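Coming up: subunit A.
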Amino acid sequence: MEILIDTILLVLLMITGFSIVRMRSLLAATMLTSIYSLLSASLFVVLDAVDVALTEAAIGAGISTILLLATIALTTDREKPPQRTPMLPLIVVIITGMALIYGTLDMPHFGNPQAPVHLHVAPAYLHDTPGEIGIPNVVTSVLASYRGYDTLGELAVIFTAGAGVLTLLGYRTRGGNSMDPGIRKLLILRVIGKLFFPLILLFALYVQFHGDYGPGGGFQAGVIFATGFILYALAFGLGNAQRLIPHQLLRIMVAFGMLLYIGVGIESMLLGGKFLEYNVLADDPVSGQHLGIILIELGVGITVASVMLMIYYVFRSRQPEGDL
Partner candidate 1 sequence: MSGLLGLYNYWIVIILMMTGFYAVIARPNLIKQIIGLFIFQTSVFILFISMANIEGGTAPIIKEGIRLYSNPLPHVLILTAIVVSLATTALGLALVVRIKEAYGTINEDNIHVQDEED
Partner candidate 2 sequence: MSPELTVLACVALPLLAPALITALHRWPNPRETATLLTSGCLFLLVYSLHDDVLRGSRPAIDLAEPLPGLKIGFEVEPLGMLFALLASFLWIVTSVYSIGYLRSHHEWRQTSYYSYFAVALGSAMGIAFAGNMFTLFVFYELLTLSTYPLVTHAGDDNAREGGRMYLGYLLGTSIILLLLALVWTWSLTGTLDFRAGGILEGVVTPGVAGILLVLYIFGIGKAAVMPFHLWLPAAMVAPTPVSALLHAVAVVKAGVFTVLKVVIYIFGIDFLANIPVTQWLMYVAAATILLAAIVALRQDNLKLRLAWSTISQLSYIVMCALLVTPLGIVGGGMHIVMHGFAKITLFFCAGAILTATHKTRISELNGIGRHMPWTMAAFTVGALSMIGIPPTAGFISKWYILLGAIETREAVAAGVIIMSTLLNAAYFLPIVYVAFFRTPNDTLESMPGHNTRDTDGEAPPLVVLALTVTAAGTLALFFLPDLPLDLMLQLSGGSP
C-alpha cells in the first residue's frame, strides 16, 4: 500500500515538475511549485518523515510561495518564450543525470533494513535518546542536541537570509492607516483571517513546545507563527500588522533568538562543559538536556518567526502604496 502511494506521489511530482518547466505563466508555475512542495510533503509523510513533512509544507508550500508571489507582483508574471533551445544545458543535465543513475546502481535498495545508514550512527541515536536526552522525538534530540551545532548553523543561515533581504531591499515604513484596497472588499477573507489568526498562533505555540514529543519544534513553529501574521497582514493590511509587531521589534527579536541560542552554548562553556553541552546546565544531565533543548528551540522559533515576518514586510513594503 505504502509503495503504491509512494509511486503515485512520485508520478504526480514528475507531472508537476515537467509542467512547471514548460509553463509560461510564472503565476501558474508558482502555484504548481506550491503543489510540488505539498506533494513532496505528502511523500515525506509516507516515508515516515513527519517532521520534515511539516517543515516542507510550512516552508515550501507556505513561505516560499508567498515570497514568489510577492516577487511576481513586483516584477512580471510572464516568461518570454526562449528564442532558442540551448543544447549545452541539456547535455549538462543529461550527463549529470546519467552520473547519478550510474551512482544508484550500487546503492542499497529502497527501504532495505541492511543499508549502512541503518547500521551505523543512527541506531545509537534511536537507542540512546531515551536515556541521554529523555525525549521521545529522536529527530528533535538529534536536531537540538546531538547535532545541535548544525541547527545553530541553520539558524545562522536563516539569519543571513533575513539580514541579506533587509540589506538588498531595505525597509520602508508606511502610513498603514488604511487597509489594502483589494482586500478590504473581501469580507470572507477578513472574517476567516480574524478567526484563524488566534488559532494559528495557538497551533504555533503547540508545535513549538510539543516538539519534544511529537513532530514539530522551533523551525516549524516559527514558520507557522509567521504565517499567521502574514495572514493577518493580508487580511487587515500591512500597516496594521506593523502596528502589532513593528519592524524595530522584529529586528531585535531576530538578533535575540540567535543570541539566545549562542548564549546557551556559551553558558554551557562557562559552566565547564563544551559548547552546547546541555548536560551541565542543570544538576541532572537529562534535565539539563531538557532545559537546553527548550531554550534553543525557543531561540530558533523566535528568530525564524521574526526573520520570516521581516522578509515578508520587506518584500511588501517594496510595493508602491495602493498597488497591491
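In picking the candidates, the idea was that all candidates are chains of the complex that A comes from, given by their letters.
The rule we apply is simple: contacts are C-beta pairs under 8 Å (C-beta built on N, C-alpha and C of every residue); 3 or more make two chains touch, one makes a residue touch a chain; residues count from 1.
Being a predicted model, the structure only gives us computed values, none of them experimental.
> Which candidate, 1 or 2, sits against subunit A in this complex?
1
> Sort out for me which residues of subunit A touch candidate 1 in the complex.
Touch residues, subunit A against candidate 1: 6, 10-11, 13-14, 17-18, 20-21, 26, 29-30, 33, 36-37, 40, 43-44, 47-52, 55-56, 59-60, 63-64, 67-68, 70-72, 74-76, 79-80, 82-83, 86, 89-90, 92-94, 96-97, 100-101, 104-105, 107-113, 115, 117-118, 121-122, 125-126, 129-130, 136-139, 142-143, 147, 150-151, 153-154, 157-158, 160-161, 164-165, 168-169, 213-215, 219, 304, 311, 314-315, 318.
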